[in-house]
Structures are given as structure tokens and as C-alpha cells.
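With one protein chain withheld, the remaining protein chains of the complex are depicted in position.
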Amino acid sequence: MRLRSLIPGALLVLLVVVAATVSIVWTPYDITRLVIADRLQPPSATHWLGTDQYGRDIVSMLMIGARTSLVVALVAVGIGAGLGVPLGLLAAARRGTLVDEAIMRMNDLVFAFPALVIAIMITAVYGAGAVNAIIAIGIFNVPVFARLVRGAALSLWTREFVLAARVAGKGTARISFEHVLPNLASLLVVQATIQFSLGILAEAGLAYVGLGASPPTPSWGRMLAESQTLVSIAPHVALFPGLAIVGAVLGLNLLGDALRDWLDPRLRHAR
Amino acid sequence: MTVTVKAAHAAASAALLTLMLSAGAHAARTDVTIGMVLEPPNLDPTGGAAAAIDEIVYANVFEGLTRFGPDGAVEPALAASWEVSEDGRRYVFTLQENVDFHDGSEFDAEDVKFSIERALAEDSTNAQKPLLENIADVEVIDTFTVALNLAEPSGDLPFNLAWGDAVMLDAASVDTLATAPVGTGPFRFDRWVQGDRVELVKFDGYWGEPAQLDKAVFKFISEPTAAFAAMMAGDLDAFPNFPAPENLVQFESDARFAVVVGSTEGETILAMNGREGPLADVRVRRAIARAIDRQEIIDGAMYGYGTPIGTHFAPHNPAYVDLVEQSATDRDAAKALLKEAGHADGLVLSLKLPPPAYARRGGEIIAAQLREVGIDTDIENLEWAQWLEQVFKGHDFDLTIVSHTEPMDINIYARPDYYFGYDDADFQALMADFAVETDDATRTELLGEAQRRIADEQVNAYLFQLAKTGVAAAALKGLWENSPTQANDLTRVHWED
Amino acid sequence: MRAEDAGRALLSLEAVGVRIGGADILTDIAFTVRAGKTLGIVGESGSGKSMCALAAMRLLPRGAALSGSIGFDGQDLARLDERALQAIRGGEIGMVFQEPMTALNPLKTIGDQVAESLRQHGTADVHRRAAATLERVGLANDTVPPGRYPHELSGGQRQRVVIAIAIACRPKLLIADEPTTALDVTTQAAILELLRTLQREDGLALVLITHDLAVVADMADDLVVMKDGRVVDAGSFDAVFAATGSAYTRSLITASSWAPDPSTRRKAGGELLVVEGLVVGYPAGPRTLFGARERFRAVDGLSFRVEAGESVGLVGESGCGKSTLTRALLGLTDIDEGTVRFRGETMTAATTSTSGASRRDPVSRSLRREIQVVFQDPYGSFDPRHRVERLVAEPLHLLERRPSAARRRERVGAMLERVGIAPGAMRRYIHEFSGGQRQRIAIARALIVEPSLVVLDEAVSALDVSVRAQVLALLAELARDEGLAYLFISHDLSVVQNVTDRLLVMRAGKIVERGDTADVFAAPAHTYTRALIAAVPTLPGQS
Partner (left out) sequence: MIAYLARRALVLAATLVVASLVVFTTIEIVPGDPAAYMLGLNASPETVMALRRELGLERSGFARYLDWSTGMLRGDFGVSYTYRTPIAGMIADRVTVSLPLALFALTLAIAVALPAGLLAASRRGGALDTAVMGFTQIGIAVPNFWFAMLLVLLFAIELRWLPSGGFPGWQAGVGTALRALILPSIALALPQAAILARVLRSALLDTLGEDYIRTARAKGLSPRATLWRHALRNAMIPVLTIIGLQFSFLLAGAIIIENVFFLPGLGRLVFQSIASRDLVVVESVVMLLVFAVVMVTFLVDLAYAWVDPRLRR
């Protein structure tokens, strides 16, 4: 039934992805040229969403901003999954051992830190910039994936098909990748979508406090931060980046919901 | 030659007295809430460089022997008058009598000796120690007379003593200066809600003209939006250094507010690391200067507030020489210069930006302007601490934007180890002459020469003089229009009905 | 008392149909429950028998459309509104469900859960009466106080609580949906006895829904047999059972008592598996300050042997340690003491490692080839993401020289054919097969490396009787042709009785009785074995 959210979700995500992809080769205007004289123009036929405080076209800014958001969030999810999934698989394969204990305690440790404060610390140590924002967001994705994978993998390890593979003489590493991981795929896809949308929000938040991608690379969060004082003069400057964030996050969440319903056979039958 | 400066407060006092009486009849407000962007780390003006300290305590809580007036002129304060010896190496100050510190102890020559010697001590943490290092010794002549003997002749001493870092302290209170400052000013410290505000109240035992306000609150709001909202909502009465020039137009169109645009001592420059690499070549520096369009920066970053400058000197200073045209925008010339210097196919430079809006916004605009002539920049936004570490101390930068807010600081170009690394023997000689020169005409001439020298050498690209963009409730009067030093002098502030 | 009207129709379904999402789940159901009598509803999985119960309670899942009439005590339940139904549910009709482990709210005490039923139907003094009801179902207040939580009770005790909830308000009708399926055989006997007692005392009518004909055999007055959402037989038990039943019913009866042709039995020859002094434990109980836990000895000093070609049964109720034993024999868990030898070669021995999973497989590949396994759950024992070919071929990993892809496909095809699955099936995924087919594929997987011993871990427990009979027949045939030995691990005595040569009875980690299967059944020596055998429900005509 909730598959209804698939279409709006997929459309929103598609819009953002297409905008970001197209921006690599083309944007309506060149945003590296500032035309101060044209600044803060309201939406019009020439500038669909108006111009910003430096006279740059907001459509173009949003398109490239989408790229920044997607790249930061995607790589952060990649880091989280890339480290978290193997760690979770390892912990599950070695359940009850010191390895498992160490991994889980490390997860607890990361979880115990207030994420935003640590992100700010990381960027304070290594300077502001997209790469450090990615690392800061990525670090907190690691325990999310590790914990999820471990929990689900533990229950898979008790399943008879895994026992059958062990009787077939397969080692833990091989079973982890041949049987455990593929059966976690749908769970991971859903979680990745969620972390992806959280990553976009986190990037916007970091950029908002000045710790995101460096200018002149546009970023939705920084666009919002820079437009803050202009809200009452030129509301469109603050409105559209906000809507872009809402749209991207909403789209991913809707897509995630639809994917979960679709991938979870229990829900598929119940509805 | 003997110069005597006399205090002339009498006339002003009489006028203000009548004003106060009439104000009392209308029961005008006697409290004020003033917005500030940064919270001071502590309230000891002699123990840190943070401008926010002086913005609260200067002239309000603490006073020095001399002080800056609203126009930047040096005026007598705790020193009623002073005399300079012929050779310019001995200053004798006659102190105000009947001055009490807020803790009740009396101010006298011993306090002067203590305060200055403390600033000069081996383990002193005074940020402006270099300003006072010329003082060889402090000689107490009698209770209210004190002499300062200098190592080198100097005409700058009364000016240097006017700085917030040279205020007079009470020996008994120095340990708690950071959190509970005790001075001689018309206001005494009441409380500090850290992270939110500092409250001052009127000091009843003030020796001079009493303040017209009973209470003053300094509230710290770093977010420009929040500052705007707080002003609009009436939570603040004034914001003398309003952080978002783009909002001023809204205040201007609102009868509740008065917008005051004045000048500051802040020369905003695009500093260039001239030690080595392409920027050691004056042609490249000139090319950069000519690639820049100052007016576009002023419009784009500061929404039109600011005066273009062509050298490192404040335009409101009588000694200012207008050299803006010398480096007027000419991108063709810039390209030609770059080609000549061997950078025809482009150049990549780092641009490190500290937090203020002039730097962050100006940086983005400058990056776009430089791109027009084939110079690409890697922008890096830094916190102040990082900026100090990397740029100021580490000299690890090509370009940076910063506003030099210290008054009369052209002498920084005489320091070869200063962060932009300008090592010029001629200029250093010029400054040495200036330091010992006491004749005003010659001083002005020397300053003009210095300004031309650094403009010709294009040590840095000079952008604009930072404007003081203040907003206040329309009925609030008496705030400084300009900012000769970083201060919010409340002695004359009052409400009109 | 209602004894005098015993026999009149209390509940009668007429032309009842249920549709969910356009599919007919029940079609044209009609049967009658007589007051004070027991009606058995029997059917294999998917026959719609549970849906009948839910329809009668009007507790059908969301989106289900009900048609027909459900007469109960002069009212048509199909026409009543929700409020009136709430008065009938729990008040007039009580219901007991299959899964006692999940049928109780884990957060409420058992007393409260019984009392809630009483309160709902306007009884005063609910707590005292709840306590009394619990006493009635055999939970003495001094040993199992009403303040206990469900997790503190065993499965059988929980089922008693569920029954207490159902009968607290003295209903006229009790519907029990597979009330004993999840329970051990001895517990099952006790619960059935309780139902009988309650029926006698309260004169209530009982609907007993089960897949196991034997369960209803000595309880039901009337019998309904269902298949594919329809009633295939209905009438008095004796009539349906004796002769007049349909062909389907007859096949059910035959399958329930399936036994292999005696000619398939072979002589044992040569020692295969020898288990000596095996102890396997796992940490249990509360953790102490530094994390150490008491070790619970699930398998406590076991010794036995399996000869080549023979079929050995190992029976025991849940918690006796048979699952742990299985895992230990297969080298899936570390053992604490003792050895497991295969053809004289040590397969596993006690190690110093106490970890749950060691890095390297402790069992050599050549030995692994010799001993393979078929698990209980036909749904869970295959990776749903792999094709059948890959699933069946998985143990080929154990071969020294692994066959080429073409050779592999050939072998898998041949093996599938051998277990009665078309070789073309190897391109399909496991979810496309029925439970019985899956167990055949599981057997194919076990046999593809030509082992000499196959451990059958409850391999037919989850199957419907007719399918079970087919799979058992296949196993018997393979044993004869390939000279296989079986270790038949089961909780179900009736399965083991017909297909094993020797029997081991396990209880609390120890073997309490061993001997030839026929001898043990004929003259059980241990009291526990006797109790087990006595508890097994039997069909008329079996012994």
C-alpha cells in the first residue's frame, strides 16, 4: 500500500540526481561570474528562481549544490557502509569473541560522542571543506552499519542454510560474503537510503555553520546560511535552497519507505 | 618646546546638567541594551587583544592617563595635563585628584607606576606591550604627579597611552580583573552572564561628569540574522557594529531606528605573502591589484558601505593621500603584467579567509575577479585561531583578506617578520625617522611618503576602509559615530523623548 | 447445568465463505458443533482450518470478506455488530491458539491477563476468580502464583494460562486451534487431558483444530476434514474414520501410519561414527561482575555409535540437548570433553577454545564429505538468493578436485532426478518449490558428495503427513540403494518407530535408554521412555 510513496519519492530523487548530473556539463548560467548589479532579483523568465546576493543564477547554484550534497552524502554513506559492513560481518562471524566485543565497544564509543560536536572538532582540526565534512559524517555512519549488519547477520548465522554451508566445509569469511551479505542486501539498501538522506541534512547543517564545502563550490547549506540575513529583503534566496533540501530528503525517505515495503516480504503479504 | 593640554569639561557639564534635569521630568529611560557580535573572553583589557573587551570596558569601566575622543583625537583622562621635555624623552603627567576606584581605593601616582610596570614586566601578557616598551622607567614625583622616562624620543606616547591596554588598574584587584574588573570609569561592573551578556551600572562615586544612564547591558549575538531579529523585535536598543550591512536598508526605512554610518580605523586589505614565489614579484602584485574592482567588492560584500583606499591609511586622517587611481581596475594591464612576469598561462594561489563577512564575502568576489585575469584561487575558510596559526604565525598562505583595525598602524610595514613579509630598508628608515620626529608638518610629510611607498611597491592590494555601520533606536543619542578605537563609550549616551 | 441439552446444535456454519483480496480462502463451509461435544477439524497446512476458527470468532484479518451464516445459540454471528460480538468473544466462546510462547502479553502477569477476561465480561472480584481459574487449569497458586510473568513459565504452563483465559467466563464453546502442536508429546497429552476434564466439568462444546489425526482420534465426537478451503468430509468421527470418508481422508489415514517395506531393511556392517564421553556446554544464567557465566552442560557425557548402513533414532523432548548434539556431531560447535570419531579418525575433540565460532573449520574436508545433514525447516535451510543448482552443488566444495561447471550441472541434475525432482528445476529459486520438494532438494544436497552417514535433524517434522510419508519412503529407498546410514533425530516417536533399527532416548543431556527400536517400543525399561510412548496419540487400529 505504501508503494504509493514510490512514485513521488523516485521522481524527487530523480530530479535531484538529474540536476546534479546535468550540472557537470551545463547550467543555465555560469556561476563563477558574479554580476553584482543583478543581485537579489526575484524569480523571472530569465532567472527562473531569481539571483543571489552576488547576482548568480539560483537554478544554476541549486544544480551544482545538488552535486555537492549528493557527493558528500554518498561518499559518507560509502565510508559508513564500506567500513561498517565488514566490521559488522566480522563481529557476527566471531560472535562472543574478543573481536566481536572490541568492535561493539568501539561502536558504543562512537555512539557516545555527540555527532555534531565531533564533526565540528574534526573540521576544526583539519579545516573546513567537503572532504572533512565527508569524513565527519562518514565516521558516524560506520557504527550504524556495523550494528545493523551484526544484528541481522547474527540471526542469519543461526539459520539452517548457513549451517548447511558450514557442513559443506565453507569458512566463515566465505559464508559471510556468499550467504550472509547477499541476504542483508535489501536491509542495507534501505538503511543506505536513510543514511543518505541524513547525510544530506548533516551536510547542510555543517555547511550552515560554515564547515562544509569551501566556496566558491555552491552548497545548499551555505546558500541558506548566506541568505539568512536576506530573508526579509529577498525571501526567494532563502526559500529555494531550503525547499531543495526538503525535496531531496523527502524524496529519499519516501523512496526508502517504498523500498522497505517492497523488499520486506512480510509487509508485501500483509497488505 | 612645552605643550600643555588642559581639560575643558566645565562648559559641557553645565549644558548636560540642564539636559538631565529636563530629561528627568519626562522620566526618560535610563537603561540601554547594546548588541555586540563577539563575547569577550574576559574583561581584562590589559590581558588580551580581543576587541570585545574594549568594546565593553573602554571609557566605561576603565580609564587611562589619556583617552581617544569620538573623533580619534587624544584627550586627557586620568591625567589632567602633561608636559613633554624638549628632547621628547620625558613626560610629566599631572593626575586628576579625588579619583576613586570602584572598590573604594583612591587613584594616585603609585597606581600609574604599578599599572605601567605591570604591563612591561617580564611575564606580562599585555597584547600591546610593544607600544609601551619605549618607557624606560616610571618615576613617582608626588601623590598626583608622575614622570615617564623614555628610551628613545617619541611623540606617540599620549596616543599610545590612550589605548585600552594601557588603562589604570588598582593593585588590589588585578587577580580578579578577568571576571570582575575594577576601574575608575563612570560605570562599574555588575554581572556577567557568560554566553549572554555583561551588565554595567552607574558608578556613583565617579570623579568626572556622571553618566546619564543607570544601567547598560551588552548582549552578545554573533548571528547576523539573530542580530537583525533582536533589533527588529526591540530586544536591543543599539547595535553599534551591525554585522549585516545588507539589512541596514530595512532599518533606514523604519522610523524606529537610526542608522549611523561612520568610519573605523580598519584598513581592509588583500594581503599578499611577498616572501617568495610569484608574489615576490611586484608585477604580479600589481597585476592582482589591477584585476580587483574595489567598488564591486564594496557593493557586493558590504552593500555599499566602505570607502575605497589605495594605501594602508585611514581616509579620514588628515595625513591621508588618495592613491586609489594608481591601482584602478584595468584587467588588460593586469594580464599584460602577468604575461610579463611569466604567468601568461595562469597562476594558482591560495586564499585563506578569516571569519568576518568582509573576508568571506570579499574573498568570493575577489576570487571571481582574479579568475578574469587567469588567476585561480583555492579558497580556504579559517577560524581566527587557525588563521593566526597558519597565516599570521606560519606565513603559510598566498593571499588573505583582513582588516587592520589598529589606529595608525602603517608602521607594521617596517616589520620584516610581519606576516606579509615586506622587508624594505628604505621604508624602515622612514618609520624610524617618523618615530622620533615631533614636528607635525614633517610627520605628515613622512606619513605621505610612507603611504606612497607601500602603494608603489603594492605590498598588498588595498581594498577599502571598513565602515562603522551602526543601528540604534531613533531616540538614543550620544553613541560614537566613528570608531577611532574599538569602544562603546557610554558616558554621553542618553534617551531623548 | 447444560448437560441436559448436550447434543443440540450450538454452533453451525452454513455456506460460509471468506475472500481476501479477490482470492477465496474458504468456500461453502458448513458444519455443526453440538453442545457439550467435541468436533475435530483436520486438514493439512493451507487447508483453511484456522481460518474457520477465526471466521467463527469474527476475528478475520483486515480486508477479509465474510459470507454465509454462523449460527450460535440462536444468533447469527455473521450479522452481529462489534459490540455484541465483544460480549460473545471470551464470554460465550473462548479460544486457544497454537503458539503459547507468543499468545500471552509478555508485559502483564498471568493473573492480570486472566482477570482482564473476567473484568471484560462484568464479573466481580476478578483477582480471586482469576486465581481460582488458574488453579482449575492446573497452575496451583502456591507453585505458579498469578503474579508471574509469561516468560517465567514453560510452554505447557503458558498454554494452560491461555486456556484459563479462554474458560474464565465459563463459555459454552471452546475453540482450540492446534493447541498442542508446539508442545512436547508428554505436555501434549497433559493439555489434551485438561481439555477433556474441562469439557466434562463445564459441559462445554469443544472445537479441536489440528493437522494430526491421531490427536483428535480419541477425543472427537464429530470430525470435519478440510482441504484447500473446502470441507471434504463431515460427520461423526467413527463414520468418517471407519469407511465412509472420501479418498483424501483415506490417504491421510494411510500416510499417518506409514511404515517402510520390511524388505528395505539391511544388515549393519562396520563401525562408522563413535561418540565417546561427549560433553558440550554453553554459557547460561546471569553474568557475574566480570562477565563469566556458568556453563550449562547441554550434552552431558554422551557415548554411542552408529554402524555403517544402519538407521539410528535419537528421540527426546525439547531442551534435552539433541540440537546441541547435532551441532557437535557436525563440527558446528566446540565441544568441552570427549571425542567424536569417524571410521576411527578423530573428527572433533575437546579444544581449549571457548569461542562460539572458530576461524578455521576444525573438521577436515574428507571427513565432512562422509557426514552430511538434512535440516528441519524446508524454508530456512536454503539461501533464498541462490539458484537450486548452486544450492545443491554447495557441498562439492568439499571435493579435492572440484568438477567443472558442466560436470557439476550434470551431477546436480542426476542427483535431483534421483530424489524425484526434474533436473530442469536447477535453474529456479527455492521459493518456487513446496515444502516437500524442498526437503527432497535438501536430501539431494546432502547426498551429492556421497556421504556414508546422513544426520536427519527433525527432517520431516515440519511436513504434512502425506508429504512426510513420501519423503520417508524416499529416504528408505536411498538407504537401501546407497547403503547409507542415518542418524534420525526427532521429538516424534511415531516417526522414529517405523524407520529406525536402533533407538536412543535422550533426556537432560544424557541417554536414558538404548536398544533395538522394536524392543524399546515393546518393553521400555526407563520410566521416561514409558511416559513418552504412552503419551503418543494413536489412531484407532495402531498400537
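Think of it as A, B and C in the order they're written, each chain with its own count starting at 1.
Rule of thumb we're sticking to: a residue touches a chain if its C-beta (ideal position, glycine included) is under 8 Å from a C-beta of that chain, and two chains touch if they have at least 3 such contacts.
Small disclaimer: the values here were computed from a predicted structure and weren't measured.
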Note: the excluded chain touches shown chains A, B, C
Contacting the left-out chain: of B:66, B:268 or B:386, that is B:386
Out of B:30, B:85, B:105 or B:128, the sole contact with the unshown chain comes from B:128
Contact with the hidden chain, among B:221, B:365, B:401 or B:430, goes to B:221
Among the options A:35, A:99 or A:250, the absent chain makes contact with A:250
Missing-chain contact, candidates C:35, C:52 or C:95, resolves to C:95
Absent-chain interface residues of subunit A come out as 1, 105, 108-109, 111-118, 120-121, 124-125, 197, 201, 204-205, 208-209, 221, 224, 228, 231-232, 238, 242, 245-247, 249-250, 253-254, 270
Hidden partner sits against subunit B at residues 39, 41-42, 44, 47-50, 122-131, 178-179, 193-196, 219-223, 225-226, 228-230, 232-235, 355, 383-386, 388-390, 392-393, 404, 406
Hidden partner sits against subunit C at residues 57, 59, 82-83, 85-91, 94-95, 97, 99, 102-108, 113, 116-117, 120-121, 149, 151, 162, 165-166, 286-291
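In this text, only the chains that are shown with their structure count from here on.
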Among line, ring, star, complete and other, the chain contact graph is line
Ranking chains by how close their C-alpha centroid sits to the total C-alpha centroid puts first chain A
In terms of CA centroids, furthest away from subunit C sits chain B
Between subunit A and subunit C, the Cα-mean centres are separated in Å by 46
Note: in the complex, subunit A contacts subunit B through residues 32-34, 36, 39, 53-54, 124, 127-129, 210, 214-216, 228-233
Listed in rising order, subunit C residues that touch subunit A in their complex are 327, 330, 332, 355-357, 359-361, 363, 365, 368, 372-373, 375-377, 380-385, 394-395, 397-398, 442, 445
In the complex, the residues of subunit A that touch subunit C are 93-97, 157, 159-161, 163-172, 178-179, 182-183, 185
